[in-house]
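Everything on this sheet refers to the single structure shown next.
A single protein chain has been omitted; all remaining protein chains appear in their positions.
Entry: chain A
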Amino acid sequence: MIKVNSKFVVITLLLLFALTLSACGGTSTDNAGANTSETTTEAQTETTDSAEAAGPELSGKLKVQLIGDFSLEDKTDALTGQTSKGVKVLKDEFERLYPNTEVEFVLMGWDNYNEKTQTMLQSGAADVYQLPGIATFAEQGLLEPLQPYIERDSFDLDIYLNGQVDGWRAMGPNDQEPEIYSLPFIGDARLIVYDKQLFDDWGVEYLSEEPTIEEIIEKASKMTGTNPKTGEKNYGLTFNGNDAADSIMNINESKGGQWGTGFLWKDMKLEFDSPTMIEAAELLKEATQYAPEGVLVNQGAENFLQDNNNVAINLRVAPGFVNSLETFGTQDRYQAALLFKHPEKGMGGMFAGSPFAIGANSQNKDLAWEWLKFSGSEFFQEYMWNEQRSHSMPVIKAAAEWESVKEVPQMDIILKQMSQLWAPRYPYRAGQPRYILSENVERILLGELSAADAMKKAQEEATKWLEGQQ
């Protein structure tokens, strides 16, 4: 056995602890600093080199964070068997346009994406971020305001579908009004989709392009029961039980109501117990009698979009349904209709999708801005549409003219819907008011509370929570 001086061991252990802990604590900063300076030096060198060859162009490394089902290389979809090109296509094109640059993607999944993004923004791990939860980060001053860049380059925001830029407005720590901190690159929406064959079976006229909730309830009531042609049990409608509160909010908008006012928690005023909200809740409750028994937990409409479907109308379908239709070969059987909209404001429905933003501590903001502009280009958007269609819809007006878009019968409605979503998006959904409203809507649909009582309760609880955020 080796005998070791205990003092020596203790000192060694303490030193090792200190070394390890300091290494852990300091790694990110030190390395970030080192990397940053390295990148800057590299960028400067490259700028100098390229300046001689190609003038004062942008250069350096650009780190772009992407969330979701992206991959750098090509991949094959297990369901459809189709191969889609990886985001390397975007990297190659950007590097071709800006020869002295290098794009590096940071790809991550949707799990805990807000927490991961927060860490990345604070440590400067990327320059450009995909930020569906932008409001939280803008509020902390972690994002670069884009208005100066837009003005400097006279960048035309009119290329985007109506409302797509406004939908992502957010407020920084010193802003008085919602400002532009990001530009959209992934479009999303919810639509009403219906099965034309069931309408034919029941001899009911198809939904109009902009149906009212009353029209839907009336037609759904006619198609609930035993199908006169197939003899199968049919349901008039279904909706997403988890998002029933959003459906009620959308009906509320069609009655002239709105979610409330304000943007930051401290300024927010909710209108959950308004007469139009109560009426909307009663209407959805009425509609529920024509839905499958398990609608609250999204059961009973699993075959919607397929050949053996037995539900006539779905009040809330994500635009990715066009892929399902293609997979099932039922493109001609289903059609889409627009969500309800506010009679005066001309918009309605939950705004969704993903924008790109620039981190406030990015070391290459000008190049990052070029990436944001690139993401609104037809090249970028067409790539997203052709290769990443399962989780992305185009956000630019030019998409309506693409042949591949025209080939999809439901796309004109989808693009229209994306142009009239409620903007800026519902800020109350970023915190407890969303869950409070949702819980009370479920109690209405379960028959535990009347619409008036539940909405009053939701308003009181949510207002109390807001007061706690002051």
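Note that in this section a residue touches a chain if its C-beta (ideal position, glycine included) is under 8 Å from a C-beta of that chain, and two chains touch if they have at least 3 such contacts; residues count from 1.
One rule holds in what follows: contacts and distances are computed from a predicted model.
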Looking at UniProt, which of "2-oxoglutarate ferredoxin oxidoreductase, beta subunit", "Sugar ABC transporter permease", "Ubiquinone biosynthesis protein UbiU" or "D-alanyl carrier protein" names the chain that isn't shown? "Sugar ABC transporter permease"
Sole touch to the unshown chain from A:L296, A:V322 or A:A337: residue A:L296
Only one of A:N242, A:Q289, A:N386 or A:S404 touches the unshown chain, namely A:N242
Candidate in contact with the missing chain, chosen from A:N112, A:Q289 or A:S404: A:N112
Identify the residue among A:E104, A:D158, A:D366 or A:E448 that touches the chain left out of the display. A:E448
What does the interface between chain A and the hidden chain look like in terms of residue numbers? 1-4, 6, 9-10, 12-13, 16-17, 20-21, 24, 112, 114-115, 136, 139-140, 241-242, 292-297, 299-300, 430-432, 434-435, 438-439, 442-443, 446, 448, 468-469
